[in-house]
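Every protein chain but one is kept in place in this view of the complex.
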Amino acid sequence: MDFARPLPAFLVQRYHGWKATTYAENRAWYRRLADEGQRPRAMVISCCDSRVHVTSIFGADQGEFFIHRNIANLVPPYEPDGNQHGTSAAVEYAVTALKVAHLVVLGHSQCGGVQGCLDMCEGRAPALEESSSFVGRWMDILRPGYEAVKEAEDKPRALEKEAVKVSLNNLMTFPFVREAVEGGRLSLHGLWTDIGEGGLSCYDPASDGFVPI
Amino acid sequence: MDFARPLPAFLVQRYHGWKATTYAENRAWYRRLADEGQRPRAMVISCCDSRVHVTSIFGADQGEFFIHRNIANLVPPYEPDGNQHGTSAAVEYAVTALKVAHLVVLGHSQCGGVQGCLDMCEGRAPALEESSSFVGRWMDILRPGYEAVKEAEDKPRALEKEAVKVSLNNLMTFPFVREAVEGGRLSLHGLWTDIGEGGLSCYDPASDGFVPI
Amino acid sequence: MDFARPLPAFLVQRYHGWKATTYAENRAWYRRLADEGQRPRAMVISCCDSRVHVTSIFGADQGEFFIHRNIANLVPPYEPDGNQHGTSAAVEYAVTALKVAHLVVLGHSQCGGVQGCLDMCEGRAPALEESSSFVGRWMDILRPGYEAVKEAEDKPRALEKEAVKVSLNNLMTFPFVREAVEGGRLSLHGLWTDIGEGGLSCYDPASDGFVPI
Partner (left out) sequence: MDFARPLPAFLVQRYHGWKATTYAENRAWYRRLADEGQRPRAMVISCCDSRVHVTSIFGADQGEFFIHRNIANLVPPYEPDGNQHGTSAAVEYAVTALKVAHLVVLGHSQCGGVQGCLDMCEGRAPALEESSSFVGRWMDILRPGYEAVKEAEDKPRALEKEAVKVSLNNLMTFPFVREAVEGGRLSLHGLWTDIGEGGLSCYDPASDGFVPI
C-alpha cells in the first residue's frame, strides 16, 4: 500500500480549522452522537455530483440525515440474488435498522449520468454500451424511463425527473419499504433541484408532475 | 405513484431560507457551475452515516468534491461482469470523466456496517448471513479484512480502519485507477475520523498504520 | 463569563434563513408588534417537552399566544408568600396586565415529568423524593392527583389528564383568575394531546372526562 499519500495541505488546514471551531463548539453533541448512536429522521438519496449539497439546502445538523449518494440518484429494483447491491443495502439499513420516517430522492439539473443514459438510448454512446462500462450498466436502471420522455421538448430535464420517479417506483418493490409505507411508518418524497436557479420542485401525484416548492 | 408525499414543512422552510441567503449570495457561481459543468478537485467515498459530514469537516464549497456515500465506505474489487455496480460506476465517472486529482476514502468510528461485518465473522449475526440480506452481502466485501484484526484489542476500531485499507487496495484493482495513480494524475488517501473526539487520522504506508493529522 | 460560547453554525444558518424569508415577508407586522406591544388573545401553559409544538398545532402567528412552558404543564396553588413563583408570575402577567381572553392548559402523552410523579407515588423513585430534587419537588404539585387515578387501567395517561385538571383547579385559587372567569372576561380550557396519534382531547365538565375534538 505504498501508493497511499498524505492528505493534501489545503484539506489538512481546513480540517484543523473545523476542529478548532465547529467541533469545539459542538463537542458535547458529537460525543452524545458517538455514545448513543445516530437517530436520523430521514434518508436522502442524491447524486454524487459536486454541485448538489443536501446538507446546505436543508440546513442539516450533524445526525439528521442518513445520506446515500450514487450516480444519478438511482435505486435499482428489488433483487435479492445474493450479489452486492450497495444502494439496496443502504435502503435496507435506513428503513429496517434506523427506521427513518422519510425517504427523499433528490434529482438535479445538468446530471451527467442522466445525459449518458439519454445518449445510450439514442445511439450516441457506444462506449457506455460496452459490458465493461460501469457507468453504462448502472444507467441501465434508468433505460425504462426513456420511453416516457422521448417526445419531451427538453429531454435531459425530463429524464432527470423521470429518474426520480423510476427510483420511487423501484423503492416500492422492496417488501420492507412497501410495508413501512403502507403501515404509515415511512413517507417517500421525490425532489428535483435546478442547480443554476437554486430551484426545488416536488413530485406531485395529482398532476403526475413536479411542482415548485 | 399516489404514495409520494409533499415535503415536510420544516424542510420547505429551511430550503426557502437557503434560497434567500446562501443561494442568493452565490448565484453567479451556481450559474457558472450549471453552465460550465462541475470540475471537482477530489472524490470522497464516505459512509451514509448521518454523523459523518464530509462537507463540514473539509469546509467544502459547492463544486469542490464529488461525493459517493455508501454503507461503510467500501469499494468492491474490479468486476467488469456487466452487472450493476454503483460504487464502481461512481469511481469510473470520477476518474475517467471528471479526472479528479485526489480520491479520499473516509472511514469513521461507531460504524454500524462494520460492526455488522464483525458480528457475521464471529458468528453472532445469522440474519446478516442470509442471502437475502443486502447489508450482509454488501459487508462481505470487508470479510477478508477480518483476518488482520481478529487479535486486535479494539476489534471494531481496527476493522473500521481495515475497511479503509481494503477499499484502497480494491481501488488499485481498477485498471483506470492504477494507470492514473502510476501516471501521477491521481493520489489515493485513506482517512478515519473519530466522531466523538473530532479526530482525523491518515493511513501512513511507512508504518502501515493511521497517524493523527 | 468566559464559559459562554458562540451559537452553533447550523443555528446561525437557519436564523439567517428565517431573517431573509419569514422576517422579510412580515417586517411591517413585526415592527408594529415591537412599537405597539403584544396583545395576545390567549395564554397557553404547556410542557417543555420537545415533541409538543403549540405554535404548530394551532397555526400560531407571531403575537397570538403568550406561552408559558414548564415541566408537565403544572400550575401550583395560589401562594402569595413573597417567594419566587415563575408560573404564578406568568399567569398573573397574562391575566392582569395582558388581559388574555383564553387560558389553555395543554397536557400530553408520554410525559416524563408525570411518569416521575407516578414513580414517586408508587415508591419507585427514591432519588426524586430527596429534598434536593428540583423535578421531584416540582412534581409534588401533582401528587394529590394520584388518588384519582390509582385504579386506572392506564395510569400514566390518566395522571397526565389529571395534571390538566389539577392545574385548572389550582388556577381558580388565584383571586384574579377567579374574578376574570366569573366576570366573563376569561375562559379556561383543558387539553391533552397524543403525540404519536396527533390527537387532541378537551376536558368536558359534563362527563368529567376528555373528549376528542
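The first chain written gets the first letter, and so on, giving A, B and C; residue counts start at 1 in each chain.
Definition applied: a residue touches a chain if its C-beta (ideal position, glycine included) is under 8 Å from a C-beta of that chain, and two chains touch if they have at least 3 such contacts.
Quick caveat: nothing in here was measured; it's all calculated off a predicted structure.
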Hidden partner chain, touching residue among A:A101, A:A148 or A:I213: A:A101
For subunit B, residues in touch with the removed chain: 5-6, 8-10, 13-14, 17
Interface with the undisplayed chain - residues on subunit A: 25-29, 31-32, 36, 39, 41, 59, 61, 63, 99, 101-102, 180, 184-187
Where the unshown chain meets subunit C, residue by residue: 1-8, 11-12, 14-19, 22-24, 27, 30-31, 33-35, 37-38, 40, 42-43, 48-51, 53, 55-60, 62-71, 74, 76, 80-94, 97, 102, 104, 109-110, 112-113, 131-135, 137-141, 165, 168-169, 172, 181, 187-191, 194-198, 200, 202-205, 208, 213
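In the analysis below, only the chains that are shown with their structure count from here on.
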Chain whose Cα centroid lies nearest the overall Cα centroid: A
Chain copies touching (subunit B, subunit C) - same or different residues, decided at half shared: same
Chain whose Cα centroid lies at the greatest distance from that of subunit A: C
Inter-centroid spacing, subunit B versus subunit A (mean Cα positions, whole Å): 13
Whole-Å gap separating subunit B and subunit C, where each centre is the average of the chain's CA atoms: 46
Residues of subunit A whose C-beta touches two or more other chains: 22, 59, 62
